[in-house]
Structure formats: C-alpha cells, structure tokens
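In this view, the complex is presented without one of its protein chains, the others remaining in place.
And now, subunit A:
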Amino acid sequence: MSLEKFLSQAVSSWMNEDGPSSEIVLSTRIRLARNHHQYAFPTVFTQEEAEQTAEAVGAAVKHTGYPLEELKMKELQGLEKRVLVEKHLISPNLAEDSGASSVWLSDNEDISLMVNEEDHLRIQCLFPGLQLKEALHKALEIDDAIEQHFDYAFDENYGYLTTCPTNVGTGLRASVMMHLPGLMMTHQMNRIIPAIGQFGLVARGIYGEGSEALGNIFQISNQTTLGKSEEDITEDLLHVVDQIIAQEKSAREALVKSSGIQLEDRVFRSYGTLRYSRVIESKEAAKCLSDVRLGIDLGFIENVSRSILNELMILTQPGFLQQYAGGFLRPVERDIRRASLIRERLEMDVSKDKGGSDI
C-alpha cells in the first residue's frame, strides 16, 4: 500500500482541517457520560444486562438518524482495536472488553459513541483546533436525539448519574489538546499546571498521568462536573486556554528575540534527524516532531504541512506501525519502521512543493 493511501485511511479526516488557533491548539474534544436508568453500571452488570444495554443504545442511535456505524469489540482483532485507541476513538478500557461493548463511528470519525465502557454510553465529539462551543453544541444535539428513545439515569439533585462520582452532574469532560513548546522551553509549565488546578481544571501530558508530556503536548480539561452548567464549564476552560495561548505566544516571541538563531538551529537539527535517521525511538521522534511543528509555526520551515505533528504522533505508535508493516514487529523493528515512515512522509511534502529545494 502506498503511504498516501495508508494516510488517507489512517488519519481521521476531521484532523486534516485547520481549526481556530491551530498553531497552538491541535484539537478539541467533548465527552458526555450517560447511563440507562434501569440497568446496573458496567462495574457490576451481568453479561445479560450488558447485552440489553447495548441493544437499548443501538435502538436509540438508529432512531437518531445519524449515519453512524457500529464496530463490536468482540468482532475486532487486537491490532484493529489498538489502532482505534491510538486514534483516540476508543479508550484502552473498551478495547480490553470483549463482551457486549462497541463503538459507533461517523464517517469522518468526528463522532464516536462508546457503549459499555465505564458508563453505558459515552458521547464523544472531536473538532480540529479550538472549538469548544461548536463541539459542545454538537454533543448536546446528539444527546437530545438519543434521549428521545433512551431513558437516562437522571436525578433532580445529582443530574446525570454516572459510574464514577467524578463525572456526576453534567457528565461532561471538555478537553483541549495544546502544543506548548514555548512554555516548556522557558520552564513555565511547572508554574501553570498548579495554577489552573484551583479552578476545577487539570493539565496533563498526553500520554497519561505521571509520565512526562511527550512532544510538549498537553491536554487541559475540566475536573468539576457538578454544580456548573455545561456552558459555564466550557467557558471557564476556554478562558484558561485563551490565557495559555497568549502566554505560549509571548514565550515564542521572547525565544525568537533572545535566541532566534539557536532556536532555528534546534528546529533544523530536529528536522534533519527526522529526514535522515534510520532508527528512531518514539520519545525522540516526539521531541523532533514538536520542534519541526514549532519551526513551521515560526516560518522557519515552509514546505511541510502543519498537521504533521498531529498526524505522525498517531502514525508512529505501535499499532499503526504494525498495521502499515502488515504484521507483528519487535521493538527494534518498530524503531526502524518509524524512521522510514517519517522519512517517507516528509519526502511526500517536500516533493509536492517543487519550488522548495531540498535542504
């Protein structure tokens, strides 16, 4: 399979659009947790209840008229599930389950409904760039449509009842994926992360709690789901994200001013590493991709598309590497594959741009 064809299948099409503030915000995600009032939560439910729940969700989804397609976990291969996880369309938890769990996906993968994960239903909408209001609007619209044929577990005091008490109330998790190399290079993230904690928000590196942020990518999201309206939650988040964007921009400006040539050198060294290395570990690849993306944003690099970081961060993970290779790969083989996939991808951009000469 040619890389171009593989890319078109591997990268969700919503990701290729440039959204607002896309030089810093990669994507926006809204998730709503919902449950049926009659069945036990996935924590304790029986196989029979799991199947009944899945059936009830399925019936309601079909009634909405949204053209969504169901993928059942028990019918997918391990590698296929892994790819869905790497695209953030399902959670690792859902992939582990082979009972009555499934995901409903839209054609361009901007809508994903997880069935029988931690909750009976999780409605997820993904948008490129910073589009919190748009994403919320869409998720609430789907929520309304599903509710017409599905009795939610809802309490006058506690709102939407969820398996975990951290989600009760709105069931809303709004998150924004941000690329923050300027704040990392100027050592400001240590200051910002605790500061936003007190406002019911949290920032974490994209690859899970505890681990350091890979590729300077952070996910900022709300912690509080109870006692605030959906609009207030997203507005508060937007407010903080706007401030982080402003600080990232001024950090970048300060870096260019104080050490422009060193920054440019760093960007092109990373670009060189990506274009010419033969073996590359994921951590190094993430660091270099972040530098190259910054180089594109600052105008140092012109012939590489802006979505490169988003795209290659996903493509160079084990599931995709193996899918591209068409079989199982040992870790060393993955590092080799990763290097060649990145080289190929960058050459694609450079050759498209006939005017730009090779470096």
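To be clear about the criterion, contacts are C-beta pairs under 8 Å (C-beta built on N, C-alpha and C of every residue); 3 or more make two chains touch, one makes a residue touch a chain; residues count from 1.
Here is the rule we go by: contacts and distances are computed from a predicted model.
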* Asked: If you look up the hidden chain in UniProt, what protein name do you find among "Cytochrome c oxidase subunit 1", "ABC transporter substrate-binding protein", "Acyl-CoA dehydrogenase family protein" or "UVR domain-containing protein"?
  -> "UVR domain-containing protein"
* Asked: Where the complex has a chain not shown, which of A:S12, A:S27, A:T163 or A:S290 is the residue touching it?
  -> A:T163
* To do: Using the definition of touch stated at the top, determine which of A:Y66, A:Y152 or A:F268 touches the missing chain.
  => A:Y152
* Where the unshown chain meets subunit A, residue by residue -> 35, 37-41, 43-44, 118, 140, 143-144, 147-148, 151-166, 168-170, 172, 191, 193-200, 202, 209-210, 223-230, 232-233, 235-236, 239-240, 243
